[in-house]
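Next up is a structure, given as structure tokens.
Note that this complex is displayed minus one protein chain, with the remaining chains in position.
When the chains are written out, they are named A and B in that same order, and each has its own residue count from 1.
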Amino acid sequence: MVNLNLETKSPQPPKTGTMLTSTGDETGATRESRMTRLLRYLKRSPKLVAGLILTLGIVAFGLIMPFFTQDPRYSGNPALQPPSAEHWLGTTALGYDVFAQLAHATRGSLVVGLLVAFIAVGLSVFFGVVAGYVGGFVDESLSLITSIMLVIPGLPLVIVLSSYIPGRSLFLVALVLGVTAWAGSAVVLRAQAQSLRTRDYVSAARVAGERPARVILVEILPNLLPLAAAQFLFAVIFAILGEAGLSYLGLGPTGSITWGTMLNEAQVGAALSQGALWWIIPPGLMIALLGCGLSLINFSIDEIINPKLRNIPAAQRSVRARSARAKRGV
Amino acid sequence: MNYYLRRVILYTVTLWAAVSLNFLLPRLLPGDPAAIMLSKLERKGPVSETMANSINLLLGGKDSGSLWDQYIAYWGRLLRGDLGISLTIYPKPVIELIAQALPWTLILVGLATVISFILGIALGAWVGWKRGTWADSLVPFTTLLQSVPYFWLALLLTFVFSVSLGWLPVIGGYDVYTFDGPELSAGFIGSAMQHGLLPAITIVLSSFGGWLLGMRNMTVSTLAEDYVVTAEAKGLRPRRIFMTYAVRNAVMPSLTGFAISLGFVVSGSIVMEQVFSYPGIGKLMIQAVQNNDYALMQGVFLVITVTVLAANFLVDIFYGFIDPRARQHG
Partner (left out) sequence: MTETQASSTVLEEKEGESESVITIRNMTIDYATETPVHAVKNVSFDLRRGEIFGLAGESGCGKTTLAYGVNRLLRPPASIEGGSVIFHDSSGLDIDVLNLSGEELRAFRWDKISMVFQGAMNSLNPVISVRSQLADVFKTHRPGMGREERQSRSEELLRQVGVDPSRLDAFPHQLSGGMRQRIMIAMALALNPQVMIMDEPTTALDVVVQRGILREIMKLREEFRFAVIFITHDLPLLLEISDRIAVMLRGEIVELNTADQIAENPQHEYTQRLLHAFPSLIGDRGSFIRTGLEEEGAS
């Protein structure tokens, strides 16, 4: 839902986008100036900073913490203990340490999120870019498939798919989520690819006899990068929310720990009626915070792609700040 | 081609695709759902030959003729309104169970979606109009709300308002101790509304943020358009500029993105119904999944798809109504 507006977003080349895709082959001097530019941009965009801190913090937590916690499946602890010095986030009905579970669940959910995002963005790039670039009959048929996938409600389809498959691995769940989650981005990427197709440099490449595959790879895809990145982050949020819902219903990956399976166990263990909020709140809050962090990064990418969103408020702030300074006599 | 005709064709094809998916999935995926369901049925009582045939036809059991013959027969049954026999509430026909559950979800999710959509669009337009002021601070807050899983928010709301404060009922769609079943009386409607309040709040809270953000961004972009400057130069009243020049143009992408967002709401609601034990279609689907009641599951999936398509079509009609370009070009 974050990117509802992308469909009609005016296709401007990402002017500031270069700093995100800086390559390693530049001289020290330009790299330094890019660093300062990046720092200045960060200074002006508290949204991006907050988003990066949230996201990277959660990723670091999921990467590092599992090495320091006890076994998340060690059931020797006293059951349903509220948070204490020994168990920071308390214990579950089966005596698992909630903090240990949370650390491992973070890892599990992030893996699902990334897998799904790769599958979904891969598919949407294929359906969107090929349709938008090639046009004609190919476009018609690929677009039809996209439209169909767009209006068939995702989670019900995922539920149906998952319930037919006995014994779901983490990868299988990710595959199912990925296969049903690409259509929205494909629509956006197709619109963008269509507009890029008519740009002069693309026309030039085509007239020069470049193969379509090469034009797509060399001329089109790099320009779609910021947009695809936004779609990727969006897909991660979608996947983690979807996996949580699926797991909550008991259709999640068997044998893995994710935020969703934690919530499912809390539901089965009647955590709510026993008032074990320490068991319910952490996984949901992690999902919300990660979603929030990724959305904030997405907004910043949005502002890069669509400068209209950025200029006006920033400029207004600066005008206001200036008149405030003037009043103080600075 | 006519705009409405194009949409009708798209939805017809989508419906065909959904039915075909329903038909193909149990036949193509590993596992033998027909056998699982038949063996479960046998435990409940004697399975007649017609019943076994019906299950085999729905789920692709052994010895049911060629795939094509099965497909034709499948459609035949479907068009006669025969969706099979439920295992969950044996031996009720699936179609009856759905008919009982559907109004609950339609009214709850329908109303909540409309409220959330209007609230989000109105607030989003306003925040966009007031960009650069304190109204911007609404954005991070809604971002957080939007990333919260529906069912988790439902859990928290239940904990606060039902378990701790005792203001609202915990589960169900109406007071089952007072009423034997749905009836048309003031008391029953009051009870239903009381039970529906928390689910509705859940849907509105977790979905209006998406509309708000999309609408805000589009409003900000639209305000930079030439025709808004023209309107200002024309000396029109701010109210007129806001409504007819800014909002009416900005709302278009929200409407075209309705399908994506509705998918989120429907998916979220299914899981949410589980938390509240709400007697709707989502709860029915979850019961079907938990009991391996594949016939019921197929039926529910189909009904959800049809409902979502219908909702999208309504929005398309409205869209064609307010955008003259859509009417002309399709």
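FYI, a contact is a pair of C-beta atoms (placed from the backbone, for glycine too) under 8 Å apart; a residue touches a chain by one contact, two chains touch by 3 or more.
Bear in mind the structure is a predicted one, so any value in this text is a computation, not a measurement.
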Residue of B:T12, B:N53 or B:T230 in touch with the missing chain, whole complex considered: B:T230
Touching residue (missing chain; options B:P46, B:G181 or B:P324): B:P324
Those residues of chain B which, in the complete complex, touch the missing chain: 132, 225-227, 229-237, 240, 244-245, 248-249, 322-325, 328
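We take it that only the chains that are shown with their structure count from here on.
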Of chain A, residues touching chain B in the complex: 1-5, 7-10, 47, 50, 144, 147-148, 150-157, 159-161, 163-166, 183-184, 237, 241-242, 244-245, 248-251, 263, 272-273, 275, 277, 280-281, 283-284, 287-292, 294-296, 299, 302, 306, 308-309, 312-313, 316-317, 320
Sites on chain B touched by chain A in the complex: 10-11, 13-14, 17-18, 21-22, 25-26, 29-31, 33, 131-132, 136, 139-140, 143-144, 146-153, 155-156, 158-159, 163, 207, 209-211, 213-215, 217-218, 220-221, 223-224, 252-254, 256-257, 259-264, 266-268, 270-271, 274, 285-286, 289-290, 292, 294, 297-298, 300-301, 304-305, 308-309, 312
